[in-house]
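Note that one protein chain of the assembly has been removed; the remaining protein chains are unaltered in position.
Letters A, B and C mark the chains in the order given here, with residues in each chain numbered from 1 onward.
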Amino acid sequence: MIKVAICGGSGYTGLELLRILSGHHAVKITAVTSERSAGKSVAEVFPHLSSLQNLVYEPLVREKLLSKADLFFLALPHGASQETVHFFYSNKKMVVDLSADYRLSDPQVYKEWYGLPHNYTTTLKKAVFGLPEIYRNRIRKAKLVANPGCYPTGAILGLFPVIKNRIIDPSTIIIDSKSGTSGAGRKADLSVSFCEVSEGFKAYGIGTHRHTPEIEQELSSLAGKKISVNFTPHLLPVNRGILSTIYAQLNKKTDTASILKIYRKVYNREPFIRVLEEGLFPNIKNVTGTNFCHLGIKVNNRTNTLIIVTAIDNLVKGASGQAVHNMNIMLGLKETEGLISSTVFP
Amino acid sequence: MIKVAICGGSGYTGLELLRILSGHHAVKITAVTSERSAGKSVAEVFPHLSSLQNLVYEPLVREKLLSKADLFFLALPHGASQETVHFFYSNKKMVVDLSADYRLSDPQVYKEWYGLPHNYTTTLKKAVFGLPEIYRNRIRKAKLVANPGCYPTGAILGLFPVIKNRIIDPSTIIIDSKSGTSGAGRKADLSVSFCEVSEGFKAYGIGTHRHTPEIEQELSSLAGKKISVNFTPHLLPVNRGILSTIYAQLNKKTDTASILKIYRKVYNREPFIRVLEEGLFPNIKNVTGTNFCHLGIKVNNRTNTLIIVTAIDNLVKGASGQAVHNMNIMLGLKETEGLISSTVFP
Amino acid sequence: MIKVAICGGSGYTGLELLRILSGHHAVKITAVTSERSAGKSVAEVFPHLSSLQNLVYEPLVREKLLSKADLFFLALPHGASQETVHFFYSNKKMVVDLSADYRLSDPQVYKEWYGLPHNYTTTLKKAVFGLPEIYRNRIRKAKLVANPGCYPTGAILGLFPVIKNRIIDPSTIIIDSKSGTSGAGRKADLSVSFCEVSEGFKAYGIGTHRHTPEIEQELSSLAGKKISVNFTPHLLPVNRGILSTIYAQLNKKTDTASILKIYRKVYNREPFIRVLEEGLFPNIKNVTGTNFCHLGIKVNNRTNTLIIVTAIDNLVKGASGQAVHNMNIMLGLKETEGLISSTVFP
Partner (left out) sequence: MIKVAICGGSGYTGLELLRILSGHHAVKITAVTSERSAGKSVAEVFPHLSSLQNLVYEPLVREKLLSKADLFFLALPHGASQETVHFFYSNKKMVVDLSADYRLSDPQVYKEWYGLPHNYTTTLKKAVFGLPEIYRNRIRKAKLVANPGCYPTGAILGLFPVIKNRIIDPSTIIIDSKSGTSGAGRKADLSVSFCEVSEGFKAYGIGTHRHTPEIEQELSSLAGKKISVNFTPHLLPVNRGILSTIYAQLNKKTDTASILKIYRKVYNREPFIRVLEEGLFPNIKNVTGTNFCHLGIKVNNRTNTLIIVTAIDNLVKGASGQAVHNMNIMLGLKETEGLISSTVFP
């Protein structure tokens, strides 16, 4: 059994790591941190994780944690992760970082969007962007994986096949995304209180959301040239799920069936991608609690536009499930280990 | 008191007409029809309308209804409205039709999208598209108003100022709309059952929704040339509200403040439009139960794109409220009569 | 026009007072306080109240407010209201207090349940419990009305006719209540965040909720002897509404129709009570946004139990609507003024 630790285990992504890893047959959770809940067992704080009675939260003391695990999941806030990642990495531990701190390869871009300098640029260069469908080979050899953001995961998986195959004009991309409220994290905040969110719907951070440079970095890399996108996130009155509706101009006349063939070819052997039949489109409800990305395609001939719809669970494929997938690849385990579960529907 | 009748008074738009008109000081509801509830009082069938104890549903028998009212609201299914509109109109009654039957001026387009021939093309020519912010003068003289669809109302109000003022390239318009479930009507249907909708979110009718030609007709008319748009509706797990996020390429470099000035100028005196301050964007929760359209604007200089967000209540500004607004104009009443109410929040 | 002021105008009950009073024809809101929003207009802070552009929040400075209004609504936290009520009352102003500070006539009981001494017991003696259906005559002459709590309103209205008429054994009363989340107030608190509340349901404060002594005080007064009740509140994943399911042993064998007759007789002329037909039971959805209390009755002969179900909107009949109703009575206005609106359904 490989020993893993979770730094930041009382937020929604940390809880999701606990849920997934506690059902994983090849690893053992040996430590989990939480400042506010230190000293209490997970089961005591979270009745829904009642099986974790013997796992006790501890404060994040890096030196104390170091010997406890072989691989560390970091579910800490942006900024707070920089130094801790560096510490574990430089002490020869494997790290999967769920924050944004090691996702942007250019420290200048990081500074521009997050307002912080990056103090570990040498370590930053070692980080692999953890999208298995694109970077599987690099992840296999990585010791430090920067787990992608939730919005970027849905957006990039939707666009990867058609950018790579030069099907669309990458300067025309519009990504209209809608996320469940858990994407805002587990926090006391009026803006995410039930009465403000329920029966509501709004856009936020239009043109300024911090996932924009992450999306652009990856799409630019795929296109081989600098791409700017329109990215508009919205807040859905649901617990989980991101649906992204993506628009781009087609380079030449085509039809839905032909484009679907390309997607099927690219994603043929991917265990967590489902390309839906022509005429079907994803619903976030069908991926809740799973590591799947569902994907639907439509060519609108009247406007020569390709419309791509992707659905993921923001806490699973958009965070903790993908983190475990990355771990499985890093450790040479079966990729789907711990991640095969069906949606709880309805 | 002007006498008004409602044909189709037990669906969601019919109920909303009952709610609004029962608080209107210049009209009296003299008849309301429902086949399934004929013989029962409105209060008996709908406990939330407990004040309407003396208003009794009757079957829709045109000849019997004719003498009962001066103005008829028709909240009937598409197709079913054609003949009834013609009957009342040709009998010198005023008509506000909430169906799609008299919205598309070209009967060929109607046939193409609705699969039915239009049998009253002479009457069709008399119909005025009931968007007061654009057609107020025509509505004033109209005897037959085709009340706009819910999605078209939000989309056209968002685009009107910038198409009219040649600010955007109308060939690049993308309308990504999200509607509450009441938009599907009051019906027994698995697809709108609580367990299928709640905690879900999906796109539907991509590129094929019947409101597309209605949007295109009006935008083409404003632009002075034929426009095709990408229109993608989505189903929100809320009761009411449509949020439309609209994208279009700017004709020249500009900024948000300049565009907002144009919107303010165009909508300055409109009683039901609120152009929000720079940096603020609408939330459907803020317009629920009202006839308001809230509107927010963002210029994305990185992509030279204008992003417009509009929010309406699909059953009020998107249907019955706008119908009453049209009636007020047709009858020369104060435009806001019966329509001044605040959102019930939260 | 009578001048009214609202102290505490940015919480949910304060906002509801603003909504209701802005549609009231006999009063004018001359001042509204909020510490956090002082200096901003109501419309600026709350886009759903866009008509209140000229009403500006100010800090609660009692001496400054005194001359601005004839009647003061106090929507302040419990404890914070004591002194302010006394100040306005002793300065000859009319006061409707929405806090709990003047509801319990016995200062010892107040201290026991709220953990605070009552420092204005002389003023406390002048307060009238503001349940119009029971205390209309006293309210008519009152200068200080203690507006009932939301749970007590639904519970007492359900039990009043059968306690008064000695139909039930008052020692057997069980009140199982379920409230929407707005009952917890407008606040940043993890326990009312969307992700914690949505798709959840729980009981809280079993046997210890502070509305218990308020219910017991009123029922004891009606019964003419000391009554203790079982009162269990629950948190519903909805914005508004309280449904109370109430059980009590019948003193003698009877049937539903006979009991309904008693309820109809008692509530016959009440403008805001609707006793439903036999076989029908209330739904909170049918009273949302209104000052109505819907009431359904069932005699279970198998267990000789009377089951009473009441539904109110916790923010209207359970708070601000009832406060305005009390004001109307105190001022000799038409009781329903400002309070006749239909539910926004669905």
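General observations
Methods note: contacts are C-beta pairs under 8 Å (C-beta built on N, C-alpha and C of every residue); 3 or more make two chains touch, one makes a residue touch a chain.
What you see is a predicted model, and the numbers here were worked out from it, not measured in a lab.
Every shown chain touched by the omitted chain in the complete complex is listed here: A, B, C. Contact with the omitted chain, checked across A:R19, A:K298 or A:K317, is made by A:R19. Only one residue in the set C:L243, C:I273 or C:L295 touches the chain that does not appear here, and it is C:L243. From the options C:K111, C:R166 or C:K202, the residue with contact to the unseen chain in the full assembly is C:K202. Residue positions on chain A in contact with the hidden chain: 12, 15, 19, 22-23, 46-51, 182, 198-199, 239-240, 274, 276, 280, 282-283, 285-290, 292, 294, 340-346, in rising order.
Residues of chain C that touch the chain left out of the display are 174, 176, 178, 195-196, 198-204, 206-207, 228-230, 232, 234, 236-241, 243, 245, 247, 281-285, 288, 296, 298, 300, 302-303, 305, 307, 309, 311, 346. Counting the whole complex, the residues of chain B in touch with the unshown chain are 12, 181-182, 186-190, 192-199, 237-239.
Please note the rule applied: only the chains that are shown with their structure count from here on.
Chain pair with the most C-beta contact pairs: A-B.
Comparing per-chain C-alpha centres with the mean over every protein C-alpha atom, the closest match is chain B. Centroid to centroid, with C-alpha atoms defining each point, chain A and chain B lie 39 Å apart.
The centroid of the Cα atoms in chain A and the matching centroid in chain C are 46 Å apart. Inter-chain centre distance (chain B to chain C, centres taken as mean C-alpha positions): 37 Å.
Multi-chain contact residues, meaning those touching two or more other chains, occur in chain A at positions 195-196, 198-199, 237-239.
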